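Written out below as structure tokens is the structure these notes cover.
With one protein chain held back, the other chains of the complex are shown just where they sit.
Letters A, B and C name the chains as they come in the text, with residue numbers starting at 1 for each one.
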Amino acid sequence: MSMNSVGRPTRPTLVATVPGAIPATLGGGRGLLQDEALIFERDGWDSSGVDLPEPSSDAFDLGDLLRTAPIGLPGLSEPETMRHYVRLSQKNHAIDLALYPLGSCTMKHNPRLNEKMARLPGFADVHPLQPQSTVQGALELMDQLAHWLMTLTGMSAVAMSPKAGAHGELCGLLAIRAAHEARGDARKRVLVPTSAHGTNPATAAFVGYGVVEIAQTADGRVDIADLAAKLGPDVAAIMVTNPNTCGLFERDVIEIAELVHAAGAYFYCDGANFNAIVGRVRPGDLGVDAMHINLHKTFSTPHGGGGPGSGPVVLSAALAPFAPTPFVVKRGEAFELVEYREGEAAQAFGRLCAFHGQMGMYVRALSYMLSHGADGLKQVAEDAVLNANYIKARLSGVMSAAFVGPCMHEALFDDHWLEGTGITTLDFAKAMIDEGFHPMTMYFPLVVHGAMLIEPTETESKAELDRFCDVLLLLAGAAKAGDVDRFKGAPFHAPLRRLDETLAARKPRLRWRPELSTDVAAE
Amino acid sequence: MSMNSVGRPTRPTLVATVPGAIPATLGGGRGLLQDEALIFERDGWDSSGVDLPEPSSDAFDLGDLLRTAPIGLPGLSEPETMRHYVRLSQKNHAIDLALYPLGSCTMKHNPRLNEKMARLPGFADVHPLQPQSTVQGALELMDQLAHWLMTLTGMSAVAMSPKAGAHGELCGLLAIRAAHEARGDARKRVLVPTSAHGTNPATAAFVGYGVVEIAQTADGRVDIADLAAKLGPDVAAIMVTNPNTCGLFERDVIEIAELVHAAGAYFYCDGANFNAIVGRVRPGDLGVDAMHINLHKTFSTPHGGGGPGSGPVVLSAALAPFAPTPFVVKRGEAFELVEYREGEAAQAFGRLCAFHGQMGMYVRALSYMLSHGADGLKQVAEDAVLNANYIKARLSGVMSAAFVGPCMHEALFDDHWLEGTGITTLDFAKAMIDEGFHPMTMYFPLVVHGAMLIEPTETESKAELDRFCDVLLLLAGAAKAGDVDRFKGAPFHAPLRRLDETLAARKPRLRWRPELSTDVAAE
Amino acid sequence: MRYLPLSPSDRSAMLGVIGAATIDDLFVDVPHAARRDQPVDLPYHQAELAVERALSAMAGRNRTAGQGPFFCGAGAYRHHIPATVDHIIQRSEFLTSYTPYQPEIAQGTLQYLFEFQTQVAALTGMEVANASMYDGSTATAEAAMMAARVTRRGKAVLSGGLHPHYARTVETLAKVAGVAVHRLDAAIDGEAAVLEAIDADTACVVVQTPNLFGTVTDVTAIAAAAQAKGALLIVVVTEVVSLGLLKSPGEMGADIVVAEGQSIGNGLNFGGPYVGLFTAREKYVRQMPGRLCGETVDADGRRGFVLTLSTREQHIRRDKATSNICTNSGLCALAFTIHMSLLGEVGLRKLAAINHAKARELRDGLMGVPGVEILTERFFNEIAIRVPTDAAALVETLAGQDILAGVPVSRLSPKGGMDDVLLVCATETTTSSDIAALVAALKGAF
Partner (left out) sequence: MRYLPLSPSDRSAMLGVIGAATIDDLFVDVPHAARRDQPVDLPYHQAELAVERALSAMAGRNRTAGQGPFFCGAGAYRHHIPATVDHIIQRSEFLTSYTPYQPEIAQGTLQYLFEFQTQVAALTGMEVANASMYDGSTATAEAAMMAARVTRRGKAVLSGGLHPHYARTVETLAKVAGVAVHRLDAAIDGEAAVLEAIDADTACVVVQTPNLFGTVTDVTAIAAAAQAKGALLIVVVTEVVSLGLLKSPGEMGADIVVAEGQSIGNGLNFGGPYVGLFTAREKYVRQMPGRLCGETVDADGRRGFVLTLSTREQHIRRDKATSNICTNSGLCALAFTIHMSLLGEVGLRKLAAINHAKARELRDGLMGVPGVEILTERFFNEIAIRVPTDAAALVETLAGQDILAGVPVSRLSPKGGMDDVLLVCATETTTSSDIAALVAALKGAF
């Protein structure tokens, strides 16, 4: 119960706020934005937010093994816990708040139906090592998802267990390695375009391959001549992202595949950008041998602030025999997990992780696929590409597009147009934060100077795209007009201003310590 | 994928923001705080955020009854819908964000276990008119909740169906009226203290009673002499809130009950403040004949921005026969709903609503009660009272407490201490918003000038109470030091500044209309 | 105790600041006889797991609507609710906020209320809607009281098609408010009969469409006739999805339209919480019960919303208020608004058409059952049928076969003389195999 002035409506003086006249608060509050200390900085060493019954026996049987020293884990009552995390959450940008145009990240809408389905006890409360007769529904789901992935890509097999894109790359390269080894043809090198995502060379190196960079043409594609020159009996595979990280389709992809195959190598495709072509182009038709699919990009499983993801890898007939365990097969009416190197898995290259992969993500992805259907997924690709090209068209007059011609699902700009303004890509990005948008991917791909890679995805409305483009054009105008402070000091309106990353790296503080709880700023 | 400056950590210039130097954004953005238009102001007249199959037949059989004119309901795709409401949500204060010290409202933590339980299909997906044999668990739950309520209050019966506190008052007065009428003793008036909540006189009038105010003593309680003087053969009941709306326990409650009973009237207790005494004092021991319990206050069901609530009414033996239908009885092992005026319900005064009350709230309340148990609920009362007295103690030096002596669950201040500052209770409250707190209840109860009624509840930590008191003391200091602008202009840091309620009331715009979509400010 | 942040040492430190020796010192005003030092006779606190188990066990003793064939309606309808709805209403900022009395930090709630009011007005074809009532039945009772205030007359005429629970709710309130109620006998298709009961003291006639028996009525003539005699027409809608297909009461001339909004966004919940919709002609706005949200501007000239016209309400007007309602159905209104925003006009119309088609399919199936007579001619998604046996007993028998066959009229009107009448309803959640199961079971039942 509360009312203003005994129920008499009140009327404020209608005077617009003068920014300079806003008094700083006395307690440091900022309206609804709550400051929040670390859980370690309150007095929770003897508290708990759970109630538990007394154990029915002691643990003295464990003798010396018992932990006696304090652990250092504070407990918060349930109300305090809730408030702590709700306050923190409001300091985040999110796809549910506004456009999140991170190129290469496919930040699309995450349907809540998927969350609901993943929480059905029949999926969420099932143990990975229950007898298979008691988890037929779970195996059926994996089988059905596998069928969708193979059909959408036109490939022969799929390894489901990789836990993210990079793990999928590992899976693909291990299959390739196994295939070569099965032929007694140990090869030593992998070709990777300079525009590749960091995980590509990192994975190749991890698997023990030497990494050889291939040049890029002026129009942002793989330089076929350079590729041909670098192919040879020692090359195990090429790793090409398609659509590539410049947001362009590799026009010569079929020729690339032919060249690679002719050299006895395999074609690994980084499928992070599958969203641009899903339902419209089947990588299997392009000569791809292995491709990971980020379910957390194309198939809408949430990014969750960094994970978890899921990176199933589709495989060509040539690589299928080497797929890792486990996988699901159907025998008669029953689904069965092949978990060991035997039968169908006799040539499996091994195992990538415990258990069977990211079930929680499978449920979400299948829920999404069934919702969209074959027709809807095709529309996804078309709208994703349309949205990106619309942004490109609207901004190109003022910002410098890195390449001419239509892009796929993301529009790439360089920082050419900022030349002479003293404003960098980073500054520009931080000013976007003040305007209510998350910055685009910056300084990637490396092949473009001061890159700005904008991926809107298909789940943005025209109205939101227009709002975004309008603001970018206003900012661009300000940049060109010399309004430098707006950029150099930005962000001003975010929960924090620009952070000192140099200090963080020079004096790493990677956990809270009681002795360091004095203000870090004092240094 | 995104990084700052090609992976080289960046370091900002460490210069604190000068408020006046913060540039206004170009697009009107305010960082994470998103402006959001009405759903009617986008182009959604032909869109939808659901997919539905085609109906299997047409509806021509309905002929002229068919709706042909446009309805005027925009549809938003699912991503747009999500974003719309998430953006809106961030413009609200909430108990999950910070102290919400609205006196008389008992804004306590809402455990999410309760939300989970209420969503079990066995409770959420059950129809009220299913055969009773198929809903034995639901009836059992109602029976168990009734048992808890009767035991906690020491009363003989409980009417479960009232849908909120005010509905409970209606229930109680109808039972009282029926009891009088059963004796052929139609009475015409109800006594209500001046400090009562508005629903008390409103309900009495709704039920056809004349309302007579009883005076209050200087120490904030019912004036027994005035009560005695006003009691008479025409008085049907007294409605007393206990603890009362000044946050005080009615010391003479037993004497009041005796006086009332001696006059042939009934004692209706407004139980909105039951949180202060739950598990510690049983209203039945005080002579109460009827009392509503706001499950959405004492028993933690969420307020939900204004509802839904639930207001079961416990009844004394004298009133029990007149309880409305339906109610649950146990016959042998089976639970049964008595839905009509027959058997046990022969004297029921009628029916308050369709079906059986707020099942969703019952589940939450019972979940809460089982969690706390008898011991925990007693602790609830004690901590609620302790927290309020702590605030009272910390602030009393600077702000003027309305009454001396310990308070119960809420601390009442008047605006005496603001005299001469030019700052009103309302101004002070709005400045609290800037500091990150929701204002307390203001200008209620009416018996205290410029009332500020602060109810922290038991789910606030000492740390949060200290933070709150610190800020209030700082603000009080500023008020007394003549820093008037901070108050008159407040809030400055909220999503909106003070609103023009006079305009709203003078030219009511109660829905969006296309012809009025030009800026209202232009008037 | 997981919900209580104070530690024992906090408690003693705080008592110290207060200057009290023990917590009992703060309870000094409680008469000694009533102070309890020991907890009451109820179980002690339990772990979350234990509570979850106890409640799940109870939940498990209910047959859920989604578990098998299900045909119950009669004022509460099972519709599919998009997952988005439940996700949003659980957001802390909506779930754990209070009535938006401080508009500067409650625009989230206020804006959706404004949107809700606009949607409800559009749906019913009326000029103003309030920010919700408890449910359809209490909204109906309040509407009758409001009509008495507006017309200064003392009688309400209720049709024989009005839901019996609604009628009894009106009667209960009317009695003490001094309003006489004239309730007509139950009739499958007789809403127009209210006209004959109007006299010079009649404040309102209350009709329902689709009515209890599923019958859809064009109330245009009723409106005109009632108004000609100085009475208001109150139209009750218990299944608001029907308004996607049927002419709105506003278009047909109603003065007040009240409805149960549960069908949009809200689950069955064994009867509550639901959400009452309340709409009226603009000229009656100051006689309306409940909260109203209105548009205005802030000190910087930005548009914003506030609760307004509260001089009708109990917290301002006390015993002169139009109603005693305070807490309403805020969060259920939010669920309604979100679901309606998702549907939009396109989706609502289609949803309604599907419901109607399913009901036709159901009707056609039942027509093939010997002994079953279809009683409702013009219907939306529910019909009344006559069965050659006691309907309640039949429902019980079929429940034993895991079919919830509908609502026997005797459940609502035990002495109404309609013991052989059963209300059956179909929605978009009803499948053809559900219908086939019911038809087969009925064929075997008598």
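Note that in this section a contact is a pair of C-beta atoms (placed from the backbone, for glycine too) under 8 Å apart; a residue touches a chain by one contact, two chains touch by 3 or more.
Quick caveat, the model's predicted, so the values are computed rather than measured.
K.L.:
For the chain omitted from this view, which of the shown chains does it touch?
P.N.:
A, B, C
K.L.:
Per the definition of touch given earlier, which of B:E36, B:E115 or B:D270 contacts the omitted chain?
P.N.:
Of all options in B:E36, B:E115 or B:D270, contact with the hidden chain holds for B:E115.
K.L.:
So that we can see where the missing chain sits, which residues of subunit B does it touch?
P.N.:
Considering the whole complex, subunit B reaches the absent chain at 1-4, 7, 9, 12-17, 31-32, 43, 46-53, 76-80, 82, 86, 111-113, 115-116.
K.L.:
Counting contacts across the full complex, list the positions on subunit C that touch the omitted chain.
P.N.:
2, 47-49, 52, 80, 82-83, 87, 90-92, 342, 428-429
The working rule: only the chains that are shown with their structure count from here on.
K.L.:
Taking each chain's centre as its mean C-alpha position, how far apart are subunit A and subunit B in Å?
P.N.:
Inter-chain centre distance comes to 42 Å.
K.L.:
Which residues of subunit B are in contact with two or more other chains?
P.N.:
Answer for subunit B, listing residues that touch two or more other chains: 78, 82, 86, 90-94, 96-97, 102, 105, 108-109, 111, 197, 371, 433, 439, 444, 459-461, 489, 491, 494-495, 497-501, 503-505.
K.L.:
Residues touching two or more other chains, restricted to subunit C: which are they?
P.N.:
Residues 1-5, 45-46, 48, 50, 82, 84, 86-87, 92, 98-99, 101-102, 105, 297-301, 308, 311, 315-316, 326 of subunit C each touch two or more of the other chains.
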